[in-house]
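Okay, here's the structure, questions in a sec.
Here the complex is missing a single protein chain, while all its other protein chains stay put.
Let's turn to subunit A:
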């Protein structure tokens, strides 16, 4: 039996408690617009190359038609040898990958082994299937373990597919065109990074939900190279976004000091036993 301290056995069947709550919340807004969840309208891609896996992502997070975050991190850490790109609802991908990462860390500490990619995939599949598509997470998992270099996709309903190259998100079709054209088995590192960069670039250029910078994560047996950003957007603005003011910047016009009189009401002493 696997180490039992990871997941407590969930109650059988589907748990739809929150759908009732969501429906009730919808009713509260009474004809108005419910706030849209923060989605990562996204382009993410992954490629298996000779020595490992390259994952790439854009960095735009949208909330309806507004760009909510220009430097969002979509490549999530799962374990030292496994990283995960997430598309879909930002909160869902964030929490799902965090949960997975925590559980795998506990597992590693208990078993003394690095987790395998296929184990991460199985845990994700079980969890997403249990929630029957309510968790909007489209994930690309890539990693290197003792059995080789692996790239998996996990859909929101819990379907899993093992692939040599892949793209997901709203910009997936644009990126897939580049990948289909340029992918060859056993690519070298630099051509693989360039292929993923070009795929994400195509997604950024052709999809409104993707944009800003490109992040790349290279996972090999030797270690992980998380390059953030790998390529910056040429449309950066010149705002400093630094709003710290030194002391004294705001002039003081008047000053009034009122001392507070406090008296001791009750005093208790608790002896600590250090025998």
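Methods note: contacts are C-beta pairs under 8 Å (C-beta built on N, C-alpha and C of every residue); 3 or more make two chains touch, one makes a residue touch a chain; residues count from 1.
Convention: contacts and distances are computed from a predicted model.
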Name under which UniProt lists the unshown chain, selected from "Roadblock/LAMTOR2 domain-containing protein", "proteasome endopeptidase complex", "PRELI/MSF1 domain-containing protein" or "NADH-ubiquinone oxidoreductase chain 4": "proteasome endopeptidase complex"
Candidates A:87, A:174 or A:195 - the one touching the absent chain: A:87
Touch with the omitted chain, as defined above, among A:18, A:110 or A:159: A:159
Touch list for subunit A against the chain that is not drawn: 14, 87-88, 125-126, 128-129, 132-133, 138, 155-161, 163, 168-170, 172
